[in-house]
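A single protein chain has been omitted; all remaining protein chains appear in their positions.
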Amino acid sequence: MTKLLEREPIALLVFSAVILTMPIWLAPLGANYPDLLQKFAIYGIFAMGFNILFGLTGYLSFGHAAFLGVGSYAAVWSFKLFTMNVLPAIAFGVLFSGIFAFLIGYVSLRRSGIYFSILTLAFAQMCYNLAYSVLTPITNGETGLQLTLQDPRIIDRMFAPAGAGLPSTNFFGILMSGYSGFYFCAVVLIICFFISRRIFKSPFGLTLLGIKSNQNRMGYTGYNTRPYTQTAFVISGMFAGLAGSLLAVTDPLAGAERMQWTASGEVVLMTILGGVGTLIGPMLGAWLIKYFENIFSAFNEATLEQTFSFLPEPLAHAAVAISGLFVGEGWHLTLGVLFMLIVIFLPGGIMEGWRRLVRWIGGGGGGKAKTDSAAVAQPAE
Amino acid sequence: MDALLLQFLNGLDKGGAYALIALGLTLVFGTLGVVNFAHGALFMLGAFCAVTFNKLLTLEQVVLDPEQKTAWGTPLEIRTPYVEAWLGDFGVFLVNYSVPVSIIIAIPVMLLIGVVMERGLIKYFYKRPHADQILVTFGLAIVIQEIIKHYFGANPIPQSAPEIVAGSANIGAWLGLEGNIVYPWWRLVYFGFSVVVIGAVFAFLQFTTYGMVVRAGMRDSETVGLLGINIQKRFTVVFGIAAVVAGLAGVMYTPILPPDYHMGMDFLVLSFVVVVVGGMGSLPGAVLAGFLLGILQSFASMNEVKNIFPGIDQIIIYLVAVIILLTMPRGLMGREGVMEE
Amino acid sequence: MVANAVLHVADVHKNFGGLRALSDVDLRVDEGEIHAIIGPNGAGKSTLLNVCVGRIKPDKGHVVFDGEVLDSHTPYEINQLGVSRVFQTPEIFPDLSLLDNVMIPAFASRDGAFKLRPFRKLRLEGDVRAEAEKNLEDVGLAALKDTEAGSLSRGDKRRLELAMCLIQKPKLLLLDEPTAGMSRHDTNRTVDLLKTIKQRGMTKVIIEHDMHVVFSLADRISVLAQGRIIASGKPEEIKGNPVVQEAYLGGAH
Partner (left out) sequence: MSKIALTRRNLLKAGAASGVALAAPMSFVRGAYAEEFCNMPTGSTVTLGFNVPQSGPYADEGADELRAYQLAVKHLNGEGDGGMLNTFSSKALKGNGILGKKVEYVTGDTQTKSDAARASAKRMIEKDGAIMITGGSSSGVAVAVQGLCQENGIIFMAGLTHSNDTTGKDKKRFGFRHFFNAYMSGQALGPILAEELGKDRTAYHLTADYNWGWTQEESIKNATENLGWKTASAVRTPLGAGDFSQYLTPVLNSGADVLILNHYGKDMVNSLTQAVQFGMRDKQVNGKNFEIVVPLFSRLMAQGAGDNIKGILGTTNWNWSLQDDASQAFVKSFGQEYGFPPSQAAQTCYVQALLYADACERAGAFTPPQVIEALEGFEFDGMGNGPTLYRAADHQCFKEVLVVRGNQNPTSQFDLLDVVKIVPRDQVTYDPSIFGGELGPSDVKKC
């Protein structure tokens, strides 16, 4: 099976099928509503892009949320100034985040290791702090940049007068809310998966892995590593900008806290949780975190009592009391415990668990050692 | 002039706090090489040592008075703190001095927490990639926070400084200057305290044989290990010291900043910035960077400066960090090869 | 004579703090020859190689490679000119497979220092793969091509690094103690390997302690002591040179 997945058309087909049927197979988990599905797709893109930098070059950026924010702001401004069509918004989002990534990357990549991380963190925090306060005319600060009835929307106005209410984002008429919004994001995610897969399996990707493994050697091997890391940084920043603009596409609001260090930290956690350097691990990590954030926080005493109503009363009370610690306002606790359990028992994240599962199912056959080493050499899918 | 003097004092005070928090972090992060995202949580735990001690001291005997009713109709509770009831004046004294006195409790408690953390968890992560360290310590930080939140709530819990140092000192009068140059006593105490703790940590590492072995081990643990010295045990001690330093910083900060469960996270990023600006693996660097950033932040917040550069006080720390890291490749006093990959 | 010198280290001085690492070093390596540099520990041999690959800039003097003065060249530019180096402690890509380890340098010599083709499929690079496999076979590591390089023995890592350099077909190959820490058996295999490559017309500079290796390989030998070249010549000339014996026996103590 793993062999088959190595082939590009099959990998793409399987991936697309899994993504597009999410509304069906996520139903038993209670996660099949449009907003969460959109978030799954969007944060999947964000994490996948982050992984191109962190997973391939080993440079740990702690300021990637800045690009997410820039992408969102650019997209919302495109909605405000030009048109509610999402294509220009996405184009602007990717373009501006690319420019930001180029500039921040150009400066930050002069240093490596922790010094690089802190430089990116500093830039992102400056973006956040300024966006929250001084740059309010551009970002609308705390409230977040929103559409208003007074927006010019030049291009839309050329075709039709303004309606009474706020217009919705659309892709040539298809509204970008609800399921159509999810399918749009899903298609973008599939494209991103394709791009990311190609990069992973190209000489360029191999070069980046070389930089991660031994940057010193790369120099004596004739590589000018800066343009490589710079390119990876920009690509990864553009993925983040794309994710940011998709956030605005599905919900036209851009808030400053999207750029805060906690948001940057979140994508780092998603990537590590899923499996650094694996193709789809980061996306799985993103799903897991978003799932906990949206579903576990929604449980309250009433729902718990319902869940445990089949138990005899004293038992049900105890069950509600104990599980109540981990859901609702305690959802952070569950997340924290999960982080620790995964990193302790599955070093290498969810994908490591997957690999172990595959190996376990495959039984201790002759091919065991071989697939193992292949998995290390070529990040598994 | 007095404005500058006061801002300089603010800078020293802030710097003391930053240096103290960063010092503990640089011990584990800069020297043991563990990216410890739970360091903020240690700071917070220290603060809650003070809170817990105060709560214990003010535990109240509750007597229900059926004669009187509350606004919602239940019997009125009459509360008397046990300590005051049993110990009289000494009890009152204890409550008054609960913050400084809780240092005595915080040291063993934080040492224990640090050692347990290192032996139970961090020990297994020395050789693991930094990514794994980030995930596990972040998870730990969240768990600690949530436990504290469960027991103490999310609202800040005020702690007061002892009455004798509750007010402010008239520094202007000491220096013979005109105007209202006053500064809170407690902040002066905090500054002095941070200097003492920093000095103690340096003295321990510099002048005791134990400290010397630890310092050698930080530079080259393999060689020291070959010499037949149990470097693992020393690392545990270093971690314990880091936890104590962070905890003490937290204890003494409570009168300035009423502690809540999230205060650790608020300081986490800042402490990483301070450590890295100081240079990885350098204790003096972390202290220097703490004071530098504290002082610059104070001056950047002056109206005169803000009028020229709006919003400069919001970003000054990060701006300085960027400038320093770009002009000095390894921060102020960093050692070559520490976490540069 | 000058036209034949592939590498010319001209009057190079290098101080570290107060320590004089190299002084007045003048060295010519002719095309196609194997030039060994020997000398006691701390004589400045590795510093000399570091100067040649651009890791260290000399305080005075120049390094001229293939007619080009390497004053402001970075290590990757020097490599692109045709200088590859095997390090004293193996510098490989420990997280990657042996095949990848060898393919990376192959791409560097084919595509230059930077070429952006992020969507080209690695699978389509059959030529490079075949070449890499051949090179691995040359050093006797073909069977291990899918293993992670970090798990190799020290000797195998060295051979891998050699393959990584050889696939670049450098004009000049610098070898820093290629057999150090190897068993006698491995050393012999390496010497045999180096001998076979000799036929490819690659110029080599070898730093080596093992005199057996030096005398079975080298066309010419230079002796470095206390940062100076004290003797230079054919192996038989060096063997009987009293200054060399003095440096090795007397100077070292």
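A, B and C are the chain letters, set down in written order, and residue numbers restart from 1 in every chain.
Rule of thumb we're sticking to: a contact is a pair of C-beta atoms (placed from the backbone, for glycine too) under 8 Å apart; a residue touches a chain by one contact, two chains touch by 3 or more.
What you see is a predicted model; the values in this text were computed from it and never measured.
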| item | value |
| --- | --- |
| Chain not shown, its touching partners among those shown | A, B |
| Touch residues of chain A, complete complex, unshown partner | 23-24, 27, 30, 32-36, 39, 129, 132-134, 136, 140-144, 146, 149, 159-160, 164-166, 168, 170-175, 177-180, 183, 247, 251, 253, 255, 257-258, 293-294, 297-300, 302-303, 328-329, 331-332 |
| Residue numbers in chain B that touch the chain omitted from display | 2-3, 6-7, 9-11, 13-14, 17, 70-74, 77, 149, 153-161, 166-168, 179-184, 186-187, 255-258, 260, 262-263, 266-267, 297-298, 301-303, 306, 311, 313-314 |
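Definition applied: only the chains that are shown with their structure count from here on.
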| item | value |
| --- | --- |
| Computed distance of Cα centres, chain B from chain A, in Å | 33 |
| Per-residue overlap in chain A, given as positions that touch at least 2 other chains | none |
| Touching residues on chain A, where the partner in the complex is chain C | 8, 195, 198-199, 201-207, 209-210, 212-214, 216-225, 227-228, 231, 235, 370, 373-374, 376-378 |
| Contact set on chain A toward chain B in their complex | 54, 58, 60, 107, 110-115, 117-119, 121-123, 125-126, 129-130, 133-134, 215, 261-262, 265, 268-269, 271-273, 276, 325, 330, 332-333, 335-340, 342-344, 347 |
| Contact footprint of chain A on chain B as seen in their complex | 121, 124, 128-132, 134-136, 138-143, 145-147, 150, 265, 269, 272-273, 276-277, 280, 310-311, 314-315, 318-319, 321-322, 325-326, 329-331, 339-341 |
